[in-house]
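Following this message is one structure expressed as structure tokens.
The block that comes next holds chain A.
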Amino acid sequence: MLKPSRFFTVSTLLASTLALGMNAAAARDLTVVSWGGNYQDAQRKIYFEPFSKVLGKPVLDESWDGGIGVITAKVKAGSPNWDVVQVESEELALGCADGLYEKIDWAKLGGKDLYLPAAVDDCGVGQIVWTTGLSYDADKLKTAPTSWADFWDTKKFPGKRGFRRGPKYALEFALMADGVKPAEVYDVLGTPEGVDRAFKKLDELKPNIVWWESGAQPLQLLSSGDVVMTTAYNGRITGINKTEGKNFKVVWPGSIYAVDSWVVLKDAENKDAAMDFIAFTSKAENQVKLPEYIAYGLPNKEAAAAVPAELKKDLPTSAENLEQAIPLDVDFWVDNAEALTQRFNAWLAQ
Partner candidate 1 sequence: MTQPYIRFDKVTKAYGDFTVVEDLYLDIAKGEFVSLLGPSGSGKTTLLMMLAGFEPPTRGAVIVDEKRIDQLPPHRRNMGVVFQSYALFPHMTVAANVAFPLEMRGVPKADRKQLVDRALDMVQLGAMADRKPSQLSGGQQQRVALARALVFEPAVVLMDEPLGALDKQLREQMQLDIRDLHKRLGLTIIFVTHDQSEALTMSDRIAVFNKGRIEQIGTPNEIYDHPTTRFVADFIGETNLLDGTIETSDASGLTLSLPGGKRIRVAAGSNEAAGKTVTVSLRPEKIRLGADAGPSSSSGNSIPATILDSVYHGDHLRMVLDAEGTRLIAKADRRFGDLQPGSKAVASFDPADCWLVRS
Partner candidate 2 sequence: MSIACGKRLAAFGLVAPLLLFLVLFFVWPLVTMMSNAVSDPGAGRALPQTAAALSNWDRSSPPTPEMQAALVDDLRTTQDDQLIGDLTRQLNSARSGFRTLMAKTVRTVREEQGAVDLVQVDQRWEDVSFWQAIAAATASPYTDRNLLAAIDMARSPTGEITALPASASANLAILQRTFVIAAGTTLACILIGFPYAMVAASVTGWKRQVMLAAVLLPLWTSLLVRTAAWFILLQDNGLINRLLQTLGLIDAPLALLFNRTGVIIAMTHVLLPFMVLPIFSVLIAIPTNLLPAAASLGAHPLRAFWRVLLPLSLRGVVSGSLLVFMAAIGYYITPALIGGPTDQMISSVIAFYATGTANWGMAGALGIVLLVATIALYVVYDRLSASGTERA
């Protein structure tokens, strides 16, 4: 039998361990989570470090690979260990509906009018506008592809194509290749016939597709010549052109852009500091520095206007790039991601 004294020791030990854990939690500094890589390096330089000076305390930063499940798990576990997280638009919509985020105090940010409408949400503040589009190595392809129809045309452009594995973007691009106008893509995709049509179009290209998973892969595929064209994220393309002297091009017509936003996790410890941090990163004079590092569009209108012209041409938000691009339909994917992924996996397995 445990003697009372020993029992007491054990419980003291347990209690002190718990207390220690809580102390550690209490001491946690503002924790910001973003996408890692070059982008987070840039963010560290222009946001995290300067804000840490303003705050007078360290700002911790971590990176993640996305997924609403990660956020759900953290919030449901109670007292999440992250405060501010950069999320994609679906994660924003899903998490906001599920009550996983704190509501944004837009007054702190100078009012909603300062920002692009797509960047304004009850639960999140848009930070970047980025594009997924057709890209190719202009040094290798003599004639430049100009549309998704060209992407599908394996006679004119023999060789493999890179595609991000998953139904998102693949179905939209397939419909555009099949002649659907960019503006009507989601109307068509919203019907069962439209989905069938998209998969049928994908069937045509299936033997020539190399599927990629992480954002660095399409660049590698283009560089090695494993594919002649690929879907890719515009920021990565501009980045590799700058760092490795490549001549990769993005075809803007038919590209799909989306907004990534900051959110504050529900009941996050450093909620107030988190809001201040978001306000800091949303200020025009801070945000305008980003395109020097990475070619993402800026949601703060004043900042967007102040970007130098030679950088602007690579941004998804520049007028001519936006002209024939469409925004990602978040509602469509929030509703259909699961069912279409299941179907996509089945299609892939056939």
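The candidates came about this way: all candidates are chains of the complex that A comes from, given by their letters.
Rule of thumb we're sticking to: contacts are C-beta pairs under 8 Å (C-beta built on N, C-alpha and C of every residue); 3 or more make two chains touch, one makes a residue touch a chain; residues count from 1.
In this text the structure is predicted, and so the values were computed from the model without any measurement.
Enquirer: Please state which of the candidates 1 or 2 is in contact with chain A in this complex.
Expert: Candidate touching the shown chain: 2.
Enquirer: Touching candidate 2 in the complex: which residues of chain A?
Expert: 1-2, 65-73, 75-76, 93-94, 97-100, 165, 206, 209-211, 213-214, 217, 220, 224-226, 331, 334-343, 345-350
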